[in-house]
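Only a single protein chain was left out; the remaining protein chains are all shown in position.
By written order: A and B. Residues from 1 in each chain.
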Amino acid sequence: MPTPSSRYLRTAFVAGLFVILCIGGYTYQHISELSKASEVVKDNYSLRSELELVISNLKDAEIGHRGFLLTHDSLFLTPYEESLQKISNNLEKLDTLIVPNSKQVDKLKDLNSDIQKRFENFSKSFARVNDSEVLTKDLLYLLHEGEIQMDTIRSDISEMLDLEQRLLVQNQEISQGKIGLTPLLFYGLLIVTLVILLLAYIKMTTDLKALKESNTELEIFEKLTKQSEIVSNTSTWVWYIEEDEFEFSDNLYRLLGEEPQSFEPTLINFYKFVHEEDLTNLGHRVNLMMKEGELPFTSFRVVHKDGTIKHLKAYSKLMDETDGEKKIFGVTVDATNEVENYRIIEQRNQELERTNKELSAFNYVASHDLQEPLRKIQTFMSRLEAKEKDRISESGQIYIQRMKSASARMRMLIEDLLQYSRTNTSEKEYLKTNMNLLLEHAKTELIDSIEEKRAKIICDDLPTMEVISFQIQQLFINIISNSLKYSKEDVPPIIEITHEEVLSRNVKQIQNSLYKYHHKITFKDNGIGFEQPYAEKIFLLFNRLHGKSEYSGTGIGLAICKKIVENHKGVIIAEGEPNKGATFIIYLPFLK
Amino acid sequence: MNSDYINLALADDDEDDRLFFTEAFEELKVKSKVSLFKDGIELMDYLDDSNNAIPNLLFLDLNMPKKSGLECLKEIKASQRFKDMAIAIYSTSASEEDIENTFVIGANVYIKKPNDFEKLKKVLSEVVTTNWQYHTSGLNKENFLLRL
């Protein structure tokens, strides 16, 4: 396909050529017209001079005639005779010079007849000549008549001259009109041609400049490509299908462990490096590529001369260039690292899967098998207590009470532990959830202890967030129940829940987060609080700040909270002041 | 419905649990007849025999050898014969998702086995009375969901 610029140049060239042809045509036409006009002028002048000659010859004849009349010397007759001859020549010439079919023809006839008459007069006068008398009456009359005839001829000639003059002027006017426009036209056409040529020139120079620039760019690009091939362990190659010739980039040689361009780039030479196990498959793929013009991602191994094995990956596609030459462009990449990383990841994944399976198996054991015997112990104990109470001694009954509370604690531990491991493994399905609803559910779950403690929960309007709803509900339950549990004995608990959106970089704990924004949800209570140095410890598994007898609990609740928040890529912070209360701040990231 | 006692069935592989269950009903005021099954296969054999009366209320342990409670539940729900039988899952604790799933499949009641005999009695009595209400008061059985 021609580029727009070359099309433009072609148009300019054709237009210029056309204009020049036009100019040539016009010039030819005008010059031929001009020469015709000058021909007319020349004829005109010849006619004039011929007419003048007629008169002058007539005069010569008259002089000779008069001389003869005076002297009777026949010597004078010679010029007379000559003039006579000249005049008849003149008249013949005039006949050819005058424009046919014009007034001039009539005039010429008049002149002819008048001259004829004049000569007749001459002849008559010669006849009257006798030697005796110089001038006879007849002769005088003839002379007189001759004088009148001369005047007539003169007037004939002057009329003819006048006419010719007029014709000349007329002719000149006509050709003037025709020729007068010619310079302007020439000039105009020349200007147009010049403009076209100028434009073409500008276009050509800009194109040339662009070409130069893109050439430099191409050079830079080529250098960069070479460098980037080295850095990124990639290489390129071209296969000219028609000529069945290959072109390998320098780095392809390097990928094969060879010096650039150290051997002839052919398929056979390349195959020499391919691992024998991969040769069949690669050969098959290449054959397919030759048929279909495309090589899908194909992995194979090559063996360097020193025995190193590298994993390569090739891809190619047919490019149907406008010049009609079919080429296949290919890229070959060193995928050794990728393959090795993939292998490591796969190994780790398998390990992870195994641990996960072990964990869920443990989960099951904890949930079912451990709970089962404990539940039975408890139930049998309740049976024992109900049925055999009267037969058991007082101390025996105390033991039963101790056993009951110990097994109750064990149950609590198992259940909490189970919940903790469930936050690890349960389905992680993030759904858009109205947090107000989750808080409401949490409150419903805790309604008994909320009412028992006459607790007041004040809450901001919470947003809708993408969360694992079961877990966030559990988080709310655990934080609120923590506040309820560690409330001051004589003061009804007040829990204030507030929400705001924060820019991550404005908060110390999350300033390095990948997310730009975080939801900040704060739970503030008026309970017994804690000493700030313990702020991090309280989130540790089985960590308790208080003795078992003071406050029941397993030390798992807040660890679960931390786990859940971490599952959501968030951060949980505790702030406390003894006897004033505790504040739990949760930062959960979100995309805005 | 005309009979004076309520026809109950329990499928549980645990001997102790079967004992607690029968003892609880013995102590409750509700007149009942309890059939016991050691596993899912035994239960389904009994139910599939059309000579046997269909229980009003079936208690189903989830973890049983040979055929699990969940498999039994699915089989029972697939048959029109048992559409009037209420099903109570009688199991140790499970995750919220698992519990919800049993309801979705068609269980009416989910009972987490209590660790106290008195509690057990209370729970079973509540299940039976609620079930009774659904039978006698023309309530929509579709909406019979109870978790204890």
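Going forward, a residue touches a chain if its C-beta (ideal position, glycine included) is under 8 Å from a C-beta of that chain, and two chains touch if they have at least 3 such contacts.
The rule is simple: contacts and distances are computed from a predicted model.
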_From "AraC-type DNA-binding protein", "Iron ABC transporter permease", "Fe-S-cluster-containing dehydrogenase component" or "Methionine synthase I", the hidden chain's UniProt protein name_ = "AraC-type DNA-binding protein"
*Decide which residue listed in B:F20, B:F37 or B:Y110 touches the omitted chain of the complex.*
B:Y110
*If the missing chain were put back, which residues of subunit B would it touch?*
1-2, 29-30, 100, 103-106, 110, 125, 129-130, 132-133, 136-140, 142-143, 145-148
*Where does subunit A touch the missing chain, residue by residue?*
437, 440-441, 443-444, 447
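FYI, only the chains that are shown with their structure count from here on.
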*With chain centres defined as C-alpha means, what is the inter-centre distance between subunit A and subunit B in Å?*
72
*What does subunit A use to touch subunit B in their complex?*
367-368, 371-372, 374-376, 378-380, 382-383, 386, 407, 411, 415, 418, 422, 426-427, 470
*asked:* Under the stated contact criterion, what part of subunit B meets subunit A in this complex?
replied: 14, 16-17, 20, 23, 63, 92-97, 113-118, 120
